[in-house]
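One protein chain omitted, others in place.
The block that comes next holds chain A.
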Amino acid sequence: MKSFEYGDEEIGSREILYAVSSMVIGVGIFGLPRTVGSVTKGSDGWVSILLGGVLALFFAWLVAKLASRFPRQTFLQYTTTLVSKPVAIFLTILLAFHLMQFTAYEMRTVANISKVYLFDRTPVEVIALLFLLVVTYGVACSSVGLFRLNLLFLPIVLLIAILLLIMNIGYFEPGNLKPVFSTKWTGYFQGARETLFAFLGFEILLVYIAMTNQPEKTPKAVMIGMSIPLLLYLFVFIIVVGVFGHTAMIQLTDPTIEIAKEVEVPGEFFERFESLFFTIWIMTIFNTSALAFDASVLAFRSVFPKIKRVWLIFFLAPIIYLFGMMPPNLIRVYEVGNWLGFSGFIFAILMPTILFGIAKLRGIKGNA
């Protein structure tokens, strides 16, 4: 069996743009209005989202700047120039583990939600397994193939998101947005922290920028790519607050799915808009999981270049599955989510900042 191979293993800045958006838009959006709303009042959460988003935008730019200083060098290669080989290997393996955990978390969350809303009787283990198998199948091809898939999926996903928002305008009560600016300033920052978690995922750039053939254009592409989820989150939050009101919103487990259930369109099929929304949304979760998995594989392969890609994937997939199925219930899954946010913070924000500082201070530039 010979799989189809693309002409080159290179990507442009447009692929990076789409990849960043697809990576960031994932399961975070489902609960975001609740987590942000529970620490802010009225509709003030949008300030937090903007704040968190702008911060995320800045750090994503930093990551892009860092990685594009070293064109066509893998994460391992440029961290080696910056902080010696052993440290670089250590960091790369940790990053790979972080990305594996990321995949596992996405898989578990999508399985949980599908179980609640779609498959009443199918065990959550089976849903997760099937999802992971599809992801594995996607990853088993090549990274470039995944990028092409992003180009295909993202517009559909955004379209359905916009449709969802438009259909809810009828239930929107402007009064629910009031009172404005009554949150204490600490609330805004707590909210921003919650939001920042929903923007994580751009750490994959550390790995992927090595593949791009236009490194100088990447920072700009990354900024645009990050703005798409920022705008989406803002609109979703405003609509969710307007539809449910603050009090009810923070009691809903997944407010963003519930607004899909609000919609009632005449006609037997569209009456249940949430099924359509959900089906489409799984596409973006697939993208997120596949990119994280693929980035993890790339990171591992840079350390162990002798292992064949496919064997590595077959080896990692069961581990990811176990990672994902470990937490026994929803509260524990949320806990894992928090930990993931924490390690995401390290890999997407802390580490790149330090590495960037070192690069700047020592004036190291990759040989272009």
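Going forward, contacts are C-beta pairs under 8 Å (C-beta built on N, C-alpha and C of every residue); 3 or more make two chains touch, one makes a residue touch a chain; residues count from 1.
The rule we apply is simple: contacts and distances are computed from a predicted model.
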{"item": "Complex member absent from the view - protein name from UniProt, among \"Branched-chain amino acid ABC transporter permease\", \"NADH-quinone oxidoreductase subunit C\", \"4Fe-4S dicluster domain-containing protein\" or \"Spore germination protein\"", "value": "\"Spore germination protein\""}
{"item": "Residue of A:Glu10, A:Glu216, A:Glu264 or A:Glu335 touching the missing chain in the full complex", "value": "A:Glu264"}
{"item": "Residue, one of A:Val126, A:Ile156, A:Ile169 or A:Leu231, that touches the chain absent here", "value": "A:Val126"}
{"item": "Interface with the unshown chain - residue positions in chain A", "value": "41-42, 116-123, 126, 175, 178-179, 182, 244-245, 247-248, 251, 258, 261-262, 264, 271-272"}
